[in-house]
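Excluded from the complex is one protein chain; the other protein chains are retained at their positions.
Labels for the chains are A and B, by order of writing; each one numbers its residues from 1.
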Amino acid sequence: MISIKEYVAPKTLDEALKVLESSKKATIIGGGAFLKLGSINISKAIDLSKLNLDFIKEYDNKIEIGAMATFGDIERSKVLKKYFNNALGLSVKDIVGVQLRNMVTVGATVYSRYGFSDILTCLLSLDTKVSLKKQGEISLEKFLIEGSNKKDILEKIIISKDGRKASFKSMRNSKGDYAILNLSVSKKDDTYLIAVGARPNRATLAYETIKYLKGKHIDETVIKKACEIIEDEITFGSNIRANKEYRKGLSKVLLKRALTEVVNYEN
Amino acid sequence: MKINLKINGEKKVFDVSADEYLADTLRKNGYLSVRKGCDTGSCGACTVHFDGKAILSCVMLSLRADGHEITTIEGVTKKAEKIGKYLVDEGVDQCGYCSPGTIMSILYLEKCIENPTDEEILHFMNGNLCRCTGYVGQLRAIKKYLEGKK
Partner (left out) sequence: MKVVNNPISKVDGMGLVTGKPAYTDDLASSNSLIVKVLRSPHAFAKIISIDTSIAEKIPGIECILTYKDVLRKPFTRAGQCYPELSAYDKFLLDEYVRHVGDDVAIIAGTSEKIVDKAMKLIKVEYKKLDPVLDYLSAEDSETIVHPEDDIYTNIDVGFNKDKNIACEVNFSVGNLEETFKKCEKVITKTYKTQAQSQAMMETQRTYTYLDIQGRLVVVTSTQIPFHVRRILSHCLDIPRRKIRVIKPRIGGGFGSKQTAHSEFYPALVTLKTKKPAKIIYSRKDVFRGTTSRHSMKFDIKIGSDSNGLIKAIDMKGLSDTGAYGEHAQTTIGAAGKKVLTLYNKVDAVRFSGKAMYTNRVPGGALRGFGVTQGTYALEATINELAKELSIDPIKIREMNMIKKGETTPLYNMTTKDASDDPMYMDSCQLEYCVSRGKELIKWDEKYPKIKVSDKRVRGVGMAIAQQGSGLPNIDMASASLKLNDDGFFTLMTGATDLGTGSDTILAQIAAETLKIDVGSINVYASDTDITPYDSGAYASSTTYTSGNAVINAAENMKKLLIKYGAKYFNTKETNIDILDNYIINKDNNKRISLKEFSNKMIYDYPHMQLLTTGSYVPKKAAPPYMAGFAEVEVDLETGKVTVLDYVGIVDCGMVINPKLARIQIEGGIMQGIGYSLYEDVKYNEYGRLMNDTFMQYKIPSRKDAKNIRVEFAKGFDKTGPYGAKSIGEVVINTVAPAITDALYNACGVRIRALPITPEKVFLKLNNK
């Protein structure tokens, strides 16, 4: 059960930040779709929907996605379809249903660092920065590890348009369920970025695997070795959807599939 | 707190509390087609259109709807009856509890995609759960409806 005393929809980011800092129990409301799962008392709910943060903008060297852009916006975005082999669009498309995707926002997902998230894993395999009102730009990698230092508002995320090829893979049992595991691979020049999420903990980069693959020509032997590395380096856990042994095994399958796909995109 | 909305084309002012959800506000004010099945945005029975987009009213705070347009099935009776006939003809009306939400999703589907494939229909409708029909009959009905429009 949640209870909210007061609800404000500020017209500017500064105003929003002011409200946020005014009370300990002031909270930003993103899409609001997962609000009901918690049991919290909110003194002031801050609605960012009046701040025009629902954009997806393309620049010469980057793409900016506003905090209030929904998964539906991402799935339908013509801009995002052009880049990273549409990995971002594909990473959100299996999430429950179209109505929920029309509500769930990128900002809330990133800021909350949900473990079950699919898009976070995909974003982590790209060169993504998080832009916070107070703390400025932080790499998503760092933000996922450390979170926000202080009460802050996530304004947008910024993705480098660096010509990466990317492939996102997830494994779910029922098609309407959360992922048991997800994994995303991107490649730029001779460097791979590999992120694993829904472990069930939040997404992380597979540093050792990335190191191993750098500059390698991908063949069966290399994939086999990479799979051995990834299952060793990533910490997997158990939850209602699966045990860690299965996730471990899955990580190899998804890595193989994503790597193969990225290589195919290159050719 | 007061909110101003346009529901089914009519301007309305409702008094809502800060932690009230749109599905409850709508039901309280007589829009009884809006059904609650899960309370967690998981079943689609509460689907309404928000500025033309399908959303789940059971997980949307009513205050967020301030200044926006909401459409429930009560506002699209003619269209709903047309689709409804196909559902009933196929026998997939069954308990009917999820049907208004399903029809709202079908209306959103046809607005978004012209001549959808089976895959696209299933993808678009995946957020509407139904325990009675097993879905395959609903797919038949939706296809016949879309075919019949041509």
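Here, contacts are C-beta pairs under 8 Å (C-beta built on N, C-alpha and C of every residue); 3 or more make two chains touch, one makes a residue touch a chain.
Fair warning: this is a prediction, and the values are worked out from it, not measured in the lab.
Undergrad: Considering the complete complex, which visible chains touch the unshown chain?
TA: When the entire complex is considered, the left-out chain reaches A, B.
Undergrad: Which listed residue (B:22, B:63, B:80 or B:146) would be found touching the missing chain in the intact complex?
TA: Touching the chain that is not displayed is residue B:80.
Undergrad: Of A:21, A:137, A:232 or A:245, which residue touches the hidden chain?
TA: Result: among the candidates, A:245 touches the missing chain.
Undergrad: Could you pull out which residues of subunit B are in touch with the chain that's been left out?
TA: Against the left-out chain, subunit B lists 17, 24, 27-28, 32-43, 45, 72-74, 77, 80-81, 83-85, 87-100, 103, 122-123, 125-126, 128-139.
Undergrad: Touching the absent chain: which residues on subunit A qualify?
TA: 1, 3, 37, 97, 171, 173-177, 180, 240, 242-243, 245-246, 249-250, 253, 256
The rule is simple: only the chains that are shown with their structure count from here on.
Undergrad: Which residues of subunit B touch subunit A once you look at their complex with the stated criterion?
TA: It comes out as residues 1, 17-19, 39-42, 44, 47, 50, 53-56, 59-61, 63-64, 66, 105, 108, 123-129.
Undergrad: Flag every residue of subunit A that touches subunit B in the complex, lowest number first.
TA: 2-7, 9, 29, 32-33, 35-37, 42, 45, 47, 49, 72, 93, 96-100, 102-103, 175-176
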